[in-house]
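Omission of a single protein chain aside, the complex is shown with its protein chains in their original locations.
And then chain A:
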Amino acid sequence: LGLALYASSLCAMSGAAFLYHDYCVIGAGPAGLQAAYFLQRAGRDYIVFERSHAPGSFFALYPRHRKLISINKQYTGKSNSEFNLRHDWNSLLSHDRRLLFRRYSRDFFPSADTMVRYLEDFASLLKLRVQYNTAVIHVTLEKNEQAWNGHYFLLTDQDRKNYKCSSLLVAAGTWVPNVVNFPGSEYVEGYETVSINPEDFTGQTVLILGRGNSAFETAENILGVTNFIHMVSRSRVRLSWATHYVGDLRAINNGLLDTYQLKSLDGLLEGDLEDLAIIKDKKGKLHITLQFYLENRNISAGMDSITLPQDELDNFATRTPYDRVIRCLGWKFDFSIYNRSLRMMPGKGNIKKYPQIKPSYESRGTRGLFVLGTASHSVDFRKSAGGFIHGFRYTTRAVHRLLENRHHGVPWPSTVYPITQLTNSIIKRVNEASGLYQMFSVLADIILLRENATAFEYLEEYPIGVLAELEMQTGRKARNGLFVIIMEYGRNFSGADKDVFYYNRAVGEAQHAWQSNFLHPVIYYYKHLPTEREMKLRPPDWPLPRPNAIHHIVEDFLTDWTAPNAHILPLRRFLENCLGTDLRNFFAESCFLFAFIRQKLPPSCQQGYFRMQGLLGSQELRQHAVQAGLLQDYTHTDFSGDRPPDSHHGSQEHLMRDHGIPLRPLQHLVNAKDE
């Protein structure tokens, strides 16, 4: 029958008229709308399909208890809009300042209803082309040599209407609930439908399967009215403040941990759910046993004939019967709508809930199919924020830029600066860029050096997983070496069982910056673009292959990396040594001197003073530079030329001593040391 249906649908398709768009987006959730925004701004032909009548249908239902755990910070003390996005986990990217989430809710943890309202506004204010009430139920391919990717995507909706697109962006999220099947699993209630009214749990004993935020959120809601709550899961609890992964258990939901550790009847257990079995007794109570005991026995034979673990082990932990068992096991991607030819395969191991994709977010099975949003989290699962709005709003932009280059010949946006702006451009980005900060170790800023290192090209937020393909993916050339700027946590700092509060966890000195534990900028220098092979063979835990040189900017308590001596100076030395040049700034007077005594000028004189943009500096500043021993003051030296040769030296030394100024050799200013 299935085959017949399939065959008939194929016939229907080939006969029907196709509505064509260059880009089809499945799902009008945050990622779908974000993609639509970029496509719209670029003037592309696109359509978004949404099965519901409004955007964000997942948020209309979930989380069940309506409190989002993504932070909505109202105040940061700064007006820098890019910086503030670092602490706004709900807004999507747009040019419209009305569409900032903090204008929608004042709650630090806002309600999911607000998210739905926000997404509706995002779609309507920006006039995004969304076709609602359209559930894509089948996707297949049509070979065609003319097509961008050698094939078209054919989509069928619930009304058998057909659509054809050159590129398919899947932003459908993960919405199929994970279920486990074991004897008695029919007694288990799902998170999707369980009551959220605490009164329904009064005086009950509850077992929760799962250990994610949904499990703890459910527990939190009924903690005060139940007899006790037990929670079973295969893995140990992973606390997000220990792992630095926002998808792990957040402190806002961890009330049950508190009551467990304070022996207030609630508890956590580790065990494989697959081994479990539940038996209902005559009073309707649910008993936990193991499948092991059930072998060769008929579960319907009744309670009495079945061995319970406590019959053999009388202190078995879950020996008391439960009134309710609730399943909170999360969701997975809906693989069912894709034809086999698309080879949409689940990932392996703990990422099996996501489809297999490359670090460029393109499907491993089908060229031209990109996965966006939560469903694309396999790239950085349990590492970065790619599964969450505040992360995937940037990866979606990255995918859009890849597509612009691939299909429309629009190279990755970049700015060319003179080399004197190198330190500045890095400092500016690491201090304000939100994409680098949220998508740490996933998105990187790339600096492509021009010939002779007199200028460079700055590319923002490129996915480092495809660094080797940079030239092909961006349309930019990396012939003269490059810097890669990313943010990292200390390599061994984060983890489920790590003590992240140990004494001396923070490094303060620039010279020990490589041991920084908290999120801090790291700059990799490569003389040549790493190859595919080098990317594969990179050391474990390293986001990138071994560079020619590396620099860590020391972690900062305020994440403010603008300190002249602790942050900027070591960075400048690193860049200078990579490029083999002197990147210091000089006052015009110094450049004037260099012009007469050296055949070459340092870059800042060359690109500033020599082009008539020298820094004359105020009287006070020049005075300070003289006092620091970095600028020589010749004003009071000699007034007559016929003094004995050494007298002016003497008088100058005398003068400086009178002012209590240490006389330091200026040699290092005039002659660059070659060490």
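By our rule, a contact is a pair of C-beta atoms (placed from the backbone, for glycine too) under 8 Å apart; a residue touches a chain by one contact, two chains touch by 3 or more; residues count from 1.
Assume contacts and distances are computed from a predicted model.
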item	value
Protein that the absent chain corresponds to, by UniProt name, given "Trafficking protein particle complex subunit 5", "1-aminocyclopropane-1-carboxylate synthase", "TXD16 protein" or "UTP4 protein"	"TXD16 protein"
Touch with the omitted chain, as defined above, among A:R102, A:H407, A:K428 or A:R450	A:K428
Residues in chain A touching the chain absent from view	78-82, 415, 417-418, 421, 424, 427-428, 431-432, 491-493, 499, 502-515, 531, 533-534, 537-542, 545-552, 557, 562, 564-566, 568-570, 572-574, 576-577, 580-582, 584-590, 592-593, 595-603, 609-618, 620-622, 624-625, 627-628, 630-635, 637-643, 645-646, 648, 668-675
